[in-house]
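Have a look at the structure below before the remarks.
One chain of protein is taken out of this complex; the other chains stay put.
Let's look at subunit A:
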Amino acid sequence: MYMLNNMLNDVPTPWGMFFQDSATPNMEGMMELHNNVMFYLCMMLGFVSYMLYNMLTTYNHSVLPYKYLYHGQFIEIVWTTFPAMILLIIAFPSFILLYICDEVIAPAMTIKAMGLQWYWKYEYSDFIDDKGETIEFESYMIPEDLLEEGQLRQLDVDSPIVCPVDTHMRFIVTAADVIHDFAMPSLGIKIDAVPGRLNQTSALIQREGVYYGQCSELCGVMHSSMPIKIEAVSLGEFLAWIDEQ
C-alpha cells in the first residue's frame, strides 16, 4: 500500500521518520548525501558489532583478540588510515553540497523574510507599482479555534508566500527583534534570521504545491506559533497574484 501512495509529503506527519519530499535540487542533494552517509554508517556499525561479538563469544579461539600481541605496526596503520579514508569519503560530498547550496548565482527575484515576535513579514520589493509602493505583508498563524476544514493546526497562516515554480529565487532573511530561523524542510532551507544582518539563500522550486515550515530558533513564548507557508504556483498565476496585490 505504501508503494502505491503517490502523494508527495510536504508537511510534518506523526511519527515521520524520514525527510519530507523534496521540491528543490538542494533538498535532493541533501537526501542523496544522507543516504550515502547512512550507507557508510551501517557498514561501520555492522563491522564493529561483528568484531565485538566475535571477541566476546570466541575469545580463546579467534585471531581478533589475540592476547599476546602487545605491539603491531601493521594493524596500527590499518586502524588509523581506514577510518581516515571513510571520513574523507563522507566529508568531500558534504563539502561539495555545502558550497553548492551556498551559491546564489543568478536569481530572478528576491523575497525578503523578516522574523518578528511572533510572526513573519514578507516583502516583494522587485515589484513596484506606479505609486512607488511595493508588496509587503505580514503572515500570522491561524489560531486553532478559527481553523477551517482541511487546514493544518499550527501550520496554516492567513497570508502565505506565493512563489513561482522553476524560477531562481533569492530569500533575504533577517529579524527585527530576536533571532528567528527560516526553515522549509521541503525546499532544503534552514537559515537563521538575525537582527541587523541580511542572510541570503536561494531556492528553485520544481513542482507546484503548498509547503510548510516553522521557525526553528527558540524565539520566545510563541515560538511554535509562527509557521511559514509557501504556495508554489506557475509563473503566470504568480504574476496574476502580484497584479492583485
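Simple rule for what comes next: a contact is a pair of C-beta atoms (placed from the backbone, for glycine too) under 8 Å apart; a residue touches a chain by one contact, two chains touch by 3 or more; residues count from 1.
Everything below uses one rule, namely that contacts and distances are computed from a predicted model.
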| item | value |
| --- | --- |
| Choices "Small ribosomal subunit protein uS9m", "Ubiquitin carboxyl-terminal hydrolase", "Cytochrome c oxidase subunit" or "Anaphase-promoting complex subunit 11" - which one is the UniProt name of the chain not shown | "Cytochrome c oxidase subunit" |
| From A:Leu8, A:Met38 or A:Ala108, residue that would touch the chain that is not displayed | A:Ala108 |
| Candidate in contact with the missing chain, chosen from A:Leu155, A:Ile172, A:Leu187 or A:Cys215 | A:Ile172 |
| Touch with the omitted chain, as defined above, among A:Ser22, A:Ser139, A:Thr201 or A:Ser216 | A:Thr201 |
| Of A:Thr58, A:Ser125 or A:Ser159, the residue in touch with the unshown chain | A:Ser125 |
| In subunit A, positions touching the absent partner | 102, 104-110, 112, 114, 123, 125-128, 134, 136, 167, 170, 172, 174, 176, 191, 196-201, 239-240, 242-243 |
